[in-house]
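All protein chains of the complex are present and in place, except for one that has been dropped.
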Amino acid sequence: MDYQSVLEEIYEEIQPLLGEGKVADYIPALAQIDPKQFGMSITCNDGTTYNIGLTKTKFSIQSISKVYGFTLALRTYQKELYTRVWREPSGDPFNSLVQLEYEAGIPRNPFINAGAIVVSDALYSRYQDQTLHELLSFVKDSADTQDITIDKTVATSEMEHGFRNMSLANLMKSFGNFNNEVTPVLEAYFGQCSIAMNTQELSRSMLYLANNGTDPITHKTFINPAQAKRINAVMLTCGHYDASGDFAFRVGLPGKSGVGGGIIAVVPGKMSIAVFSPALNEQGNSLVGTNALELFTTKTGLSIF
Amino acid sequence: MDYQSVLEEIYEEIQPLLGEGKVADYIPALAQIDPKQFGMSITCNDGTTYNIGLTKTKFSIQSISKVYGFTLALRTYQKELYTRVWREPSGDPFNSLVQLEYEAGIPRNPFINAGAIVVSDALYSRYQDQTLHELLSFVKDSADTQDITIDKTVATSEMEHGFRNMSLANLMKSFGNFNNEVTPVLEAYFGQCSIAMNTQELSRSMLYLANNGTDPITHKTFINPAQAKRINAVMLTCGHYDASGDFAFRVGLPGKSGVGGGIIAVVPGKMSIAVFSPALNEQGNSLVGTNALELFTTKTGLSIF
Amino acid sequence: MDYQSVLEEIYEEIQPLLGEGKVADYIPALAQIDPKQFGMSITCNDGTTYNIGLTKTKFSIQSISKVYGFTLALRTYQKELYTRVWREPSGDPFNSLVQLEYEAGIPRNPFINAGAIVVSDALYSRYQDQTLHELLSFVKDSADTQDITIDKTVATSEMEHGFRNMSLANLMKSFGNFNNEVTPVLEAYFGQCSIAMNTQELSRSMLYLANNGTDPITHKTFINPAQAKRINAVMLTCGHYDASGDFAFRVGLPGKSGVGGGIIAVVPGKMSIAVFSPALNEQGNSLVGTNALELFTTKTGLSIF
Partner (left out) sequence: MDYQSVLEEIYEEIQPLLGEGKVADYIPALAQIDPKQFGMSITCNDGTTYNIGLTKTKFSIQSISKVYGFTLALRTYQKELYTRVWREPSGDPFNSLVQLEYEAGIPRNPFINAGAIVVSDALYSRYQDQTLHELLSFVKDSADTQDITIDKTVATSEMEHGFRNMSLANLMKSFGNFNNEVTPVLEAYFGQCSIAMNTQELSRSMLYLANNGTDPITHKTFINPAQAKRINAVMLTCGHYDASGDFAFRVGLPGKSGVGGGIIAVVPGKMSIAVFSPALNEQGNSLVGTNALELFTTKTGLSIF
């Protein structure tokens, strides 16, 4: 199929939507971004790539980083990880403390904030002050490039406004599901959220999830096939906070979004797709990005359903 | 692939599990069922079938009927239906009133009780006292057999013990999301739950979901391709109450379970699978059935992820 | 103390507030009431009375009737009643199902709707179709007059719009905390809510609570002293839904309000006070009535604190 033409059609069709939605504004560094940007990249398992729009513009990957964290923790702890974080949809706004309280400090899944923080705590137990370094190394490996850095302005700003995440971490600690000091773990967590990447790098880096855990180009094996399938399953059911069902319904692909405006999606066996557009819809996911992906599966029939 | 051999392997491997779990006991008719029964049927899009165990034993399909109800309502109301029921995972035990209260009477999805009841109300608005008859006709059509009936003992018993569903219906009525008298709608709802089928009929009847809305054998079109994909998506994210994430994670297929011990699963483009074993796990889904399906996708690699 | 002068001062001071707030509008019969009405009556234990404003205008007592129901049930069942309804503040909007769900069908106290409905169910178990008649007889006895009736237009209208209460009753029935058919119990419940009284009758009827359970004028004993104190305690902590703390804080007396605009308050050992003004504040209690009572305790120092 001529994916480049598909991207061009999508590019035309989403133009009227640019300007809708609003960018994340809880920290100054994110609030200042031009909301009308758009870029979309495809990397296929055979190495071919397709790009349209601002695909070299770096942006804050934010919660997309939770996929990397989960991958690394699953590789480190295997099934043991599931004693500390479940894999059920949360059915609640993304950073609510309510379910965490009712469920005794065990987060519903690794893609809500509480779950990602517990993943960071697990990684910190293993890697200590090298946690963020290890995570970043993994991202560079999976993206097959050294040119990926952390936006320190964003990281510092996140830490300064991170009271709710501080609250989540302390609540889990009170339930015994947090094993290290809160501050350094959150520094690692906010560090990973502040990784800056472009859509080309993002789509390249997620290719292992489209190929059973092994990068089809470098042939590096990051995780085993069962783990890869399961990360995809969790992305499908939990990847978009309280709009996960809607994303599965409209797009029909495993995916993960970030409040920086990025979304990645995986077509198992075929390709990885990344899209970037900073203005968010009411559920906190890229408004144009979601639409672009819905157009993509409608035009190509590549929904997993 | 030799699916019959796969079924035979599964049959062997699940033997040690027969006896675990417990049957639903909220009504006498279900409580008396032999918990150690097991049957599993596959119907492929090309019409070939594979069976093992008690595949001709009729059982109460219970919540599996919600798939038929949702299909019929989607065909009748199209997108308008989504003003009355969402498609997000519930993240809560299956018959909780809490989310319904916080979300002003709009159920999270059509596969929790509240959502299925609002679907029944929508169907009742169209079909009045013919609602159950229409639903049953659709089931017969999709299963390509006239030999399907309602177990009236079960239906009566459900109605006599249905106070929680009565509560849900009245709560939605208080929010304006229920348009008919409560009693006849619940009679239709409990009637559909009390349909008795075997795994051969069930797997046959769901084939339209594996083939874009059209029965691949009779060529009858029940719904359009987009609707079929979306029903599959909702089954994946919401089909197993608060164990939906776990089912997606372990089995990796769209599916729907019932407390009668049945589960159906769909492999898009390929086949429909039905399994029956009455003893339930803690989440209220067939314990052996879930394991059998997990074995199936592990052995065949037919997970959608 | 010259209570008549106090009432006259209050009457002057509340004039600017008449017109604020809004009347209950969930049923037509209540929505049509002139919101600017005001009346206030005091009956002292020695039989002296003080009145100002519309103290002969009958209005729907609504939830004030829960005090009579609780009294009658406590007299009938004594401590056994507390296995079915607690005496803790609810801390939630008045007819929420959430706490009832989390607390397995046991209402927090007899002055929220769920609690009053379970009280009606308990009374129905004893008095069957004479339940409403018994309740009304008790009201007449306590008010020492036969001139009290039920407004059937209101009662019918309540029943027709009572889906939420129907939901509550069915939920409690699903938990086993409801022993009769739902419909006749709710008819008795809505009947008692629809009793029409004026402030003179109301203040007269509650005198037993200011005198340890015995009417100080007729010397009829309705309940024992410990029960009377405890009804007062429950009124203080739970008598005004989610504004109970505020009422205790501002007024400092045990009291109970109704959405018809009435409030009764008890000064233990001294008197009973009734006030009527139909416009409600945001918490659903009479706006002017609450202010009038706050003025009363400020001017007289009769707060229990």
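As written, the chains take the letters A, B and C, and residue 1 is the first residue of each chain.
The working rule: a contact is a pair of C-beta atoms (placed from the backbone, for glycine too) under 8 Å apart; a residue touches a chain by one contact, two chains touch by 3 or more.
Quantities reported herein were computed from a predicted structural model and do not represent experimental measurements.
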The omitted chain touches A, C
Return the single residue from C:31, C:104 or C:233 that touches the missing chain. C:233
From A:18, A:97, A:196 or A:217, the answer for touching the chain not displayed is A:97
Which residue of C:108, C:204 or C:256 touches the chain not shown here: C:108
Had the left-out chain been drawn, it would touch chain A at residues 96-98, 101-102, 163-164, 166-171, 173-174, 182
Residues of chain C touching the missing chain are 86-92, 99, 108-109, 226, 228-230, 232-234, 236-238, 242-246, 248-249, 252, 254, 268, 298, 303-305
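We take it that only the chains that are shown with their structure count from here on.
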Just say which it is for the chain contacts: an open line, a closed ring, a star, complete, or other. line
Most central chain by CA mean? B
Same-residue or different-residue interface between chain B and chain C, half as cut-off: same
Intercentroid distance (Cα basis), chain C paired with chain A, Å: 55
Averaged over CA atoms, how far is the centre of chain B from the centre of chain C? Could you give it in whole Å? 47
Chain C: which residues touch two or more other chains? none
